[in-house]
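One chain of protein is taken out of this complex; the other chains stay put.
As written, the chain order gives the labels A and B, with residue 1 at the start of each chain.
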Amino acid sequence: MSGANPGAIVTVPAIAVVDEVRDEIEDVRTFYFSFEDPAVGRDFRVKSGQFIMCTVFGAGEFAVSLPFSPENDRPHISVRRVGKVTRALHELRAGDKIGVRGPFGNGFPFESIKGKNVIYVAGGIGLIPLRSSIVHVLQHRPDFGRIILIYGSKSSRELMYRDMIEQWKATEGFETYFTIDRPEPGWTGPVGFVHTMVRPADVPVENTVAFVCGPPLMFNSVIKELLAAGIKDEAIMSTLERHMKCGIGKCQHCAIGRTLVCTDGPVYTYKQIKTLGEQI
Amino acid sequence: MYIMPKSQARALAAALAEEYDLYGPVLREASGEPTFDRVEDPAAIRLEAAIPYNPPKSVVFPQAERVLSYRYDREAKKAVFVRDDLVRPKALVGLRACDLSGLLCLDRFYLGQDYVDEFYRDHRKRMFIVANTCVRPFPQCFCVCTDSGPAPREGFDVALTAAGDDYLVEAGSEKGQALTRRLGLKDAGPGAAARRAAIVDASIASFDGAAMENKAWISRVMNRITTGFISNDVWEYIGDQCFECGACSFVCPTCSCFNVEDIDSREGRTDRVRSWDSCSYEGYTRMAGEHNPRRPVEDRRNKRFFCKLSYSQSKKYLRPGCVGCGRCNRVCPGDIGIANVVTYIRREITKAGAK
Partner (left out) sequence: MSTRTGICNFCGTGCGHLLDVAGGAVRGVFASPDHPVSRGRLCVRGWHIHELLSTRERILAPLMRRNGRLEPVSYEEAIAAAADGLGRHAGNEVACLASPRASNEDNHNLTKLARTVLGTPNIGLSSDQGHGDAVDVLLEGAGFPAMLGALTEIRDARLILVVGGDIARLNPIVGSEIHRAARAGAELVTLSSRSTQIAKLSGRHLWTRPGGLRPALAALAKILVERGWHDAAFLRDRAEGFDDFARALAGLDLADLAAASGLEPAGLEDLARRLAQAPSAMAFFTTGLAGLDRASTALLFDLFLAAGKIGRDGCGVNPVTGICNIVGSYDVGATPRFLAGPRRAEGPAAGRTPRELLALEPTPLRALLVADRDEEIVRHAAKLQALDCVVYVGAYENPFTEFAHVVIPAATFAETDGTYTNAERRIQLNRRKVEPPAGVHPAWRVYADIAARRGAAWPAASAEDVMLEIAATVPAYAAVTYAGLEKGFGLQWPVDAAHPAGAVRFDAAAAPRRLRFVPAGADPGVPAVSKDFPFLLMAGKANYFWHRNNIMKKTRIPRREYNALLLLYPQGFVELAASDAKALGVRDRAPVKVVAAGGSMRVAVRISADVKPGTAFVPYFIEDMVPGFLNAAGVTIDEDQDSAIPVRIEKG
C-alpha cells in the first residue's frame, strides 16, 4: 500500500486551462496546463511516476501518466488518440478547459536508487511515463552512477520528444542509444528492435536499476535481455497502464492479480509483476 | 438487553419513519417472495421474511446514479462542477446478519484503504440499522461457514432476536439506546443474554437439517484458492458455465466494482454516472487501444472467486469476501454460485486425497 497522496484532488475535479497544445508524433499531442485557481496549483504536488484523472468536458475522464518533472517543468500530459475521450481531448486548443483529479499512484522510488546506475529502456510512447524520471535523474546527475537511455520506435517519425532527445544527446555523461525498427533514408543510427540495443550498451549489472516501458512484445524481450545480462528482477521497474474509472482504488477496473494499478502502482518492480499472475 | 412484543415492531418502524427514509424486506404481491425495498408504509415491512432476493447494497451503492454533473460553455470556456447531495437519512429495518456483514465489508472497502470514497460515505451517513437474527436458516444459507451469522455481532443500532411472541432487543449504539427509550422498552431481565445465546445456538444447530449449502468447506477452499493449487480443468469447467450475465456481482452484498461514464443530459449539462459493474464482463478490464489483459472467461471467473475466497482479499474486509447469503447460487444461469464452486473445488480436493 502506498497510502493516499496528501493534497490530492480526490472527488470533484479541479478546473485547469490548456495553455498550449503541441504536436509530438502522429496521433500524439502534448497539452500544457495550469489550474484556474492558483491556490490549487500550489497544492498540486506531484511525484515523478504518478498519474492524474483528466476530464474532457462532454466526453469523460481518463487516467494519464504525468511526464513532467515536479521540480521545474511546466505541468503537461502527452496523450495518444485512441478512444472516444482522447479523441475529444485532441480537439482542444489553447484556452480550453479540462478537469483534473489527482495526482494518484505511488511514483518512482528515487530515495532508494540514489547512488546507483540507472538504465531507461523505452519503446514508442512508452517514453512518456519515463520522461519525468529521466529529467529528475539528469537534474540530480551527481546522485547517480551511469545514466543510460535506450529508446526505439517503429520509425524516426514515431520517436517522442524529439527536441528533448536532441538536448539529452548533448548532455555530458548521458549515454543514449536510439534505434528504429526498419532502415529509412537519413537515419544514421542503429536499426532494430529496442532489446537488441541492450547488449551494445554494455549495461552495468551491479548497483543498477532499470526502468522499462513500452508495448507488451517489446517489454517482454527487453526484460529477457536485462535478466540475461544479470540484472535482478527486483532492480527492474516498470509503470503499468490500465483502464481506470476512479483512480483511488475503488472501481477495481485496474485490478491485476492482487494489486490495483491506481493505488499499489503504477510503478512495479519486475519481481512484483511476475507474481501478479497475469499477462502484462 | 430489552424485550419488545412482536406487535410493537410496527411502532418501531413507524418511529424511525418519522426521521428516516424507511427500507426493509417486503413481500411481492404475486408470489410472496421477499425483496428489499423502499417502504412508505411501515406496516409493509415483514421481519419474518426470508432473506430478500436483492441485497440492501443498492441503498448505499445504487445500481446507476449521478454523482457529479458539470456544465461547460464552449464559447465562454467556462466550466462548473456540481456535486450532488447524496446524504439522506435512511433506516434499514430487518437487516439479516449476512447482509449486515456485507455492509461492513463495503464500509471497510470504500471508507478504509488509501482513500475514502466520498459518494459512498455520503450515502452511509445518517443511517439507522435494525438487524434481525435468523432464528432458523433458509435453504440457501451458509453464513455459519463464512462467519457472518446467523446473529448480528456488530455494526447495528438495534438488533432483534425473535423469542416466542417477543423480540429480544439489543442496542448497539447511542442512537439505538435512544430508540429503546423512546419506545419505552422494558429490560429483558438477567437471563436474557443466555436466552438469546440459546436461540442462536439452536439456529446454528439446525443448519445441518434446514440449509442445503452448509457443508461448504469454505476454509479449506479458501486455502486452496489463496495458494493457487486448483487445476485448470476445474476453472475451465467453471468458465464454460459462465453466461457472463453479471448477476453474481449484482446480488452480492460485498461486490463493489463500478463503472463511470459521462452522459450528455441534452440540457447543456453532462452527468457523471456511476453504475454497477461486473468482473464477468470482457470489457471490464479493457485497455484503451490495447489487448485485454483478462480475456478468457475462466480467468475472469477465477478472479471473482479469488476476490470472494482468498486470504489476501480478506485483508481488505477483515473477513472473507463471501458472507454466505447464497444469492449468487439462485441467480446464476450456469451453476457456478459460490456454494457450487466450493463444491467443485471440494470434489477436486477429495479426489486428489483419495489418490
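Following the convention adopted for this analysis, a residue touches a chain if its C-beta (ideal position, glycine included) is under 8 Å from a C-beta of that chain, and two chains touch if they have at least 3 such contacts.
All values reported here derive from a predicted model rather than from experimental measurement.
Within the whole complex, touches from the chain that is not shown fall on B. The missing chain, though absent from the display, is touched by one residue of B:69, B:113 or B:241; that residue is B:241.
Checked against the full complex, the candidates B:203, B:259 or B:314 give a single residue touching the omitted chain, namely B:259.
One of B:37, B:117 or B:170 touches the chain omitted from the figure, and that residue is B:37. Hidden from this view is one chain, which touches subunit B at 26, 28-31, 33, 35, 37-39, 44, 53-54, 58, 62-65, 240-241, 243-247, 250, 259, 261, 263-266, 273, 275, 277, 281-283, 286, 289-292, 330-335.
As a working rule, only the chains that are shown with their structure count from here on.
Computed from the mean C-alpha positions, the centre of subunit A lies at a distance of 39 Å from the centre of subunit B. For subunit B in complex with subunit A, the residues that touch the partner chain are 68, 70, 72, 77-79, 81, 83, 109-110, 113-120, 228, 256-262, 264, 270, 272, 277, 279, 284-291, 293-294, 299, 303, 306, 312-313.
Considering their complex, residues 1-4, 8, 10-13, 15, 55, 57-62, 80, 82-83, 86, 95-97, 99, 215-216, 241-243, 245-246, 248-256, 258, 263, 277-280 of subunit A touch subunit B.
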